[in-house]
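Structure below; questions to follow.
All protein chains but one are shown in place.
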Amino acid sequence: MTQASAMNLDLDDEARTFRAEVRSWLTANAPTAPLPPMDTADGDAAHRAWERHLAQARLSVVSWPTAYGGRNVPPLHWLIFEEEYHLARAPARINQNGLFLLAPTLFTHGTAEQRTRLLPRMARADDVWAQAWSEPDAGSDLAAIRSRAVRTDGGWLLSGQKTWSSRAAHADRAFGLFRTGADRHQGLTYLMFDLHADGVTVRPIRQLGGATGFAEIFLDRVFVPDADVLGEVDQGWAVAMSTAGHERGLSLRSPGRFTAAAQRLVRLWLRSGDQADRSLRDRVVDVWIAAQAYRMHSYGTATRRADDHTPGQQRGPVALSGGGHAASMTKVYWSELDVALHEVALDLLGPYAETGGRRTDPAGRADDDGSGDAWLDGYLFSLAGPIYAGTNEIQRTVIAERVLGLPRDRR
Amino acid sequence: MTQASAMNLDLDDEARTFRAEVRSWLTANAPTAPLPPMDTADGDAAHRAWERHLAQARLSVVSWPTAYGGRNVPPLHWLIFEEEYHLARAPARINQNGLFLLAPTLFTHGTAEQRTRLLPRMARADDVWAQAWSEPDAGSDLAAIRSRAVRTDGGWLLSGQKTWSSRAAHADRAFGLFRTGADRHQGLTYLMFDLHADGVTVRPIRQLGGATGFAEIFLDRVFVPDADVLGEVDQGWAVAMSTAGHERGLSLRSPGRFTAAAQRLVRLWLRSGDQADRSLRDRVVDVWIAAQAYRMHSYGTATRRADDHTPGQQRGPVALSGGGHAASMTKVYWSELDVALHEVALDLLGPYAETGGRRTDPAGRADDDGSGDAWLDGYLFSLAGPIYAGTNEIQRTVIAERVLGLPRDRR
Amino acid sequence: MILTLSTEQEQFATVLHTMLTEADIPTVAQRWAADDPSPGQLVWRQLADLGVTGLAVPTRWGGLAAHPADIVVACEELGHHALPGPVAESIAAIPTLLTALGDDALCETWLPRLATGELVGTLTVPPHVPYATDADVAALVLRAGAQTLRLGVPGARLRSVDDTRRLTEVIDGALLADGPAVGSAVAHALDAGALACAAQLLGAGHALLEASVRYAGQRTQFGRPVGQFQAVKHMLADVAIGLEFARPLLFAAAVALADQPPTAARDVSAAKVACADAARRAARTALQVHGAIGYARESGLDSWLTRIWALVRAWGTQSWHRGRIMAAVTDGGRT
Partner (left out) sequence: MILTLSTEQEQFATVLHTMLTEADIPTVAQRWAADDPSPGQLVWRQLADLGVTGLAVPTRWGGLAAHPADIVVACEELGHHALPGPVAESIAAIPTLLTALGDDALCETWLPRLATGELVGTLTVPPHVPYATDADVAALVLRAGAQTLRLGVPGARLRSVDDTRRLTEVIDGALLADGPAVGSAVAHALDAGALACAAQLLGAGHALLEASVRYAGQRTQFGRPVGQFQAVKHMLADVAIGLEFARPLLFAAAVALADQPPTAARDVSAAKVACADAARRAARTALQVHGAIGYARESGLDSWLTRIWALVRAWGTQSWHRGRIMAAVTDGGRT
């Protein structure tokens, strides 16, 4: 009720300056043509070079402490960075497994030695990280993991098979959970390992659409020193889960990605002919609204008072006190939004969708920079969203039980 | 592959003659203005009078044997009758609980005496029937019924409470399941009882929208003679379930209802202004398609060869051998269609929807016969579709387990 | 940047919530629907005492000149309790309209009395708001045209699906103002009303989610609470997601109404579309989760269900708002 602290969307000087710097740096430095696909040798090299360039400008990990290569800026600045990054259509981040999955865990559970040793290299993409979560019989049910870590002198020997490991074909290192005890949840340990170590075999998975870089990892008595255990032995499950919804709900996929894509979708709609036909208009607008909602939701999360940890409705007979589980809501939201966004785009492309809108479409409905592949590849990529990082079915159950407080069922 | 028996939608002479007779009789006889609501005394009388009139033309139960007031015509003729009936916007059937729920059970499980005694009176609406399935703690879970039938000299004494009994406030008789044994499913008996008998108290339920006529029935040692047990004692569950998907998938709500409503929806769309705006066009068309699909599906069911009891796909690795459970698919389909149809209509009416489009809408978007209430009341009525006669959640589980063969779970 | 509630706003919501809980709104609403508005008018006077009716009134005319976010907070709470009466009209649209017109005589006549709760107002803005709600309790009935503002003369009564919305046709009365400035003021008022309407929808949707979660935890079928079934859980999770992500759009729109960037109308429309869709889903799911009992007035769901069904198409249909958004976003600008 006080005007002094009234709601506003104004950026302070620092944030405005930051946005301007990021924008002008990207304008000057972002590649104008797409880099080759990440899962080729050329593309791997080009993406690593881009990351090094970004790191030199101290823009690869802006929210990290300066000691590790960051700028120690608040979450709002990270959102701004992401908005600018996606508007500039800068390259996909080859090290996102490290940056978004491993790094938050290192910050929470890693030792000072681990952070000092691993984070600066990650920030420069000296080490590119792969994730090694899933196994053939442990997808959604991560606690069913069977790959083992057996105690040996000064460390552990890993054996077993991991699958759906993104980036593994060209990455340097990987992280995942390994069985060190019998209990489903209490017998897992979080370990980091070298993909070039003896006993590691990586086999790319031939897949739909071709270009997203999954692989299987076979491990045969692969040595890992004690220094690469993350958190306590046998506590890997808790370590992994504690940062699943890291950064107070700011997630894996930033709103900037979707607001930029929604803008491109609007431009696609404008070029796709009959604007009196509003049958697709509403779907375009709904995507735009959802991207905007996600953006505003993230602003709210980023600017929340330090003493307030409850998302959404703070009162009422049902306490919607999500805490960390609010990340489940965000995950369902952006993943469904991503699928909807690309489905509308393909419907706008009509019969040209199957080729990504390339070349001969007389209406020129390809993507505005001519890379018509983007919508089609983006669609294939988007369909993985509701599946990975906990299927949306599991997320909905988590929301119902942990956020809404409905009675639990055996899974 | 033979041209002689090629697929066709042609009506034979008999069916054509029948359609013409029904149409001309309805043109001459159907009321031009809506009758008063069924749950008022006036409306009850008017609807009963209409049913008697219909019965005199032998049009109230066309598919029944002639001995009971019908014409013994095949299912296709029933579909034709329904198409004409709904196109003529003839009155809702006050005795539909009897006609669509009880009668099929009498045909399958009733004695000759019961059929002779009850069906002709039902056909003329001399007896209007209420259903008495649900109880306060037995809605979807019908086997949880607690109302009891206790053996007495020459019959049974009924005690307990039924609820959501449609038509009970003005009906003559009712039917339902009563507990005669301990076993959840094997201890129920199907009984018919007089709503004017000693010990019966009917209390209308005050409800949303006002006009669909549900009531609670309180029973205190109500006598029912043995002659009014339907099927075997303790076998009521099986009796009730065996006709749940009666008439080989031809269901509770005929396609004629929806094809007629889809036509009215198209007319509403035409009147509702800006036809360049196709944002609602697609929803109108999708309703039209769904109504047409339901119609064609029913035609297929009605004209299926006598030796063919499998709906849908007859082959392939998964045997989609639905049998009686195909009725679950139909139930989900028409109930979702009904909701969609009315939601589109209300969206076409825009801000006038809340009043049913009455009176002062300058675009004249009310219903074409001026009874703008129809869409709004229809919406409230449609929302009950996915709930009653087995919620759609239960139907989907039945489809998954019985039609698709997925593994059963405890309910 | 601030896009969450301040401690003061949370306290304000809590005070309102407590007052409305104690006021027994279900009973108030029943009597309101039966044309006995006196208990409801008492509640409206309590709202005035808390400052709600003066939120959008300038201090010069005895109001609080509050930030639109405060109006969102209040209207969300009023929707959460399904308070009967011309909420969007009297609390948001009319004060905005009169203030925007800037006619001191009109302001002086009406605004102080609206702020103190001495009277409530209602208005029509054809075609978006074709009928007046509760004209009989409103001492001020306005009729806004494209470039005119008139007093409205109540005509025939109409039944709404929400029986607490006692609608009447309104015909033109005395001309109060005309000209392009009126058109602009009416546009402001329409945005203010749409935002208040959206906030009410969100509050009503939350009320239904809460009721559904409560019921699903208690109602037993097949030997276990229905809330243990995955299908029920997932339906309710989707409702929660819809409401959770609609809410920040309300705040963003409130900021836009305060600061009046060129995108203000777009932001109001986004909030209205998202809140209406979220509320509609909450209503459909609440009825499905409750089953037949949801139909019974005794379940108490009906106040929220019927309010939502009435409000989703009021103050601009979804299609109209989507059209405004597309017009805005295709007009360049990267915000």
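Here the chain labels run A, B and C in written order, and each chain numbers its own residues starting at 1.
Assume a contact is a pair of C-beta atoms (placed from the backbone, for glycine too) under 8 Å apart; a residue touches a chain by one contact, two chains touch by 3 or more.
Worth saying up front: this structure is predicted, and the values here are computed from it rather than measured.
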Among shown chains, those touching the left-out chain: A, B, C
Contact with the hidden chain (one of A:I145, A:A240 or A:L280): A:L280
Of B:W156, B:W288 or B:Y379, the residue in touch with the unshown chain: B:W288
Which residue of B:H53, B:R121 or B:R304 touches the chain not shown here: B:R304
Positions on subunit A contacted by the hidden chain, ascending: 134, 137, 139-141, 144, 163-164, 205-209, 212, 214, 277, 279-280, 339, 346-347, 349-356, 358-362, 376, 379-380, 383-384, 386-388, 391-393, 396, 410-411
Interface residues of subunit C (partner: the chain not displayed): 229-231, 234
Interface with the undisplayed chain - residues on subunit B: 1-3, 5-12, 15, 76, 87, 263, 266, 269-270, 278, 281-282, 284-286, 288-290, 292-294, 296-297, 299-300, 303-305, 308, 311-318, 320, 326, 329, 332-333, 393, 395-397, 399-401, 403-409
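By our rule, only the chains that are shown with their structure count from here on.
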Chain pair that, of all pairs, has the most C-beta pairs in contact: A-C
Distance from the mean Cα position of subunit C to that of subunit A, given in whole angstrom: 38
Whole-Å gap separating subunit B and subunit C, where each centre is the average of the chain's CA atoms: 38
Distance between chain centroids, defined by C-alpha means - subunit A, subunit B (Å): 50
Residues within subunit C bordering two or more other chains: 229, 232, 318-319, 322
Of all residues in subunit A, the ones touching two or more other chains: 278, 281-282
